[in-house]
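Everything on this sheet refers to the single structure shown next.
A single protein chain has been removed from this complex, and every other one stays in its place.
Chain lettering (A and B) follows the sequence in which the chains are written, and residue indices restart at 1 in each chain.
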Amino acid sequence: MLEIYALLVFMVAASIIAVETKDLLSSVISLGAVGFGLTIVFLILQAPDLAIVQVVVEILTLVFLIALIFKTTRVDTVRGAPYDPIFLFATTALIVFVVLFAVVAIYVFRELPPFGGPLREVAHYYVEQGLDKTGAANLVSAILLDFRGYDTLGEVTVLFTSVVGVLVVLRSVGRKKRES
Amino acid sequence: MAVYSACILLIGIGLYCIVVKRNLVKIIIGFAILEYAVNLFFASVGYRASALAPIVVDEARPVPSCVDPLPQALVLTAIVIGLGVTALMIAIAYRLYEKYGTFDVSEIRRLRG
Partner (left out) sequence: MQGMSVIVKTIARMMVGFVFMYGIYIILHGHLTPGGGFAGGCIVAGAFVLLYLAYGRDEAKEKLQSSLTSIFESIGAFLFWLIALTGIIWGYFFFNFIERGTPLSILSGGIIPLANIAIGIKVASALFGIFIALASVKFVLRE
């Protein structure tokens, strides 16, 4: 239990550093620290599938962000006037919203089961009958690909769409023909 | 309860970064922090104290007491989708810098034509 608290404090501190630093490369590296802390928290919460995926996805996100920064610019934007009204309005609205959200959320979180004792009304059936009905020993894979195959089909579609989007936005063939 | 409060705090930090900051790369970092916080919340709802991972080892008897495998399946999909969305945001930010020469959001809104 103590390790989870220490890692959460580390994650919150690293995310505050990632938000406030002036240098863009330092904030990207702090984001990497948040991701790796999350990986170790997943391991302590007995979820090895999530830890493997989170590590590799975190490394790939870092590679993409550093490719963006090294091609364009490394310096953060400088604020013109010290306190322009849009910044004050945005900060005030955000503080009001977060306070309201926290008040309602703390009232709702008392209804949740305590941390460490889940209800498991739906997953009870999956845990009891998973090995007999599918024959797979890994229950998370059995849920992903047999009991809830539609969600995996939707995920494959979303990933395909995002790749098509990136390849269309960064295309250079049509632009050259239009300029010449 | 402390884990849930840390999740709300991280959601607040991510939202602050998206709404208040003016640099496009900082906005992308805010989206990534928001997504980590939501995945952490989902994975910690299904945790059971002193239980094992949901993998059957011995065929004779089932898993004695395991954590909830259903939130883990949902979060697994969400992590990979988050990577796709972040990659698309980075591609669009790259094209915006190429056209306007700056990452500043207020200047991109003002330059028209």
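Observations on the structure shown:
What we mean here is this: a residue touches a chain if its C-beta (ideal position, glycine included) is under 8 Å from a C-beta of that chain, and two chains touch if they have at least 3 such contacts.
Since the structure is predicted, the reported quantities are computational estimates derived from the model, not experimental observations.
Residue A:A137 is the one among A:A33, A:A102 or A:A137 that touches the chain missing from this view. Residues of subunit B in contact with the chain left out of this view: 53, 55-56, 59, 76-77, 80, 83-84, 87, 90-91, 94, 98-99, 101. Although one chain is not displayed, its contacts with subunit A can still be listed: residues 48-49, 52-53, 56-57, 59-60, 63-64, 67-68, 71-72, 131, 134-138, 140-142, 144-146, 149-150, 152-153, 156, 159-160, 162-163, 166-167, 170, 172.
By definition in this document, only the chains that are shown with their structure count from here on.
For the pair subunit A and subunit B, the distance between C-alpha centroids works out to 2 Å. Contacts from subunit B toward subunit A in the complex involve residues 1-4, 6, 8-10, 12-17, 19-23, 25-26, 28-30, 32-33, 36, 39-40, 43-49, 51-57, 59, 62-63, 66-70, 72-77, 79-88, 90-95, 97, 102-104, 106. Interface of subunit A with subunit B (complex): residues 4-5, 8, 11-12, 15-16, 18-19, 24, 27-28, 31, 34-35, 38, 41-42, 45-50, 53-54, 57, 60-61, 64-65, 68-69, 71-73, 76-77, 79, 86-87, 90-91, 93-94, 97-98, 101-102, 105, 109, 112, 114-118, 120, 122-123, 126-128, 130-131, 137-140, 143-144, 148, 151-152, 155, 158-159, 161-163, 165-166, 169-170.
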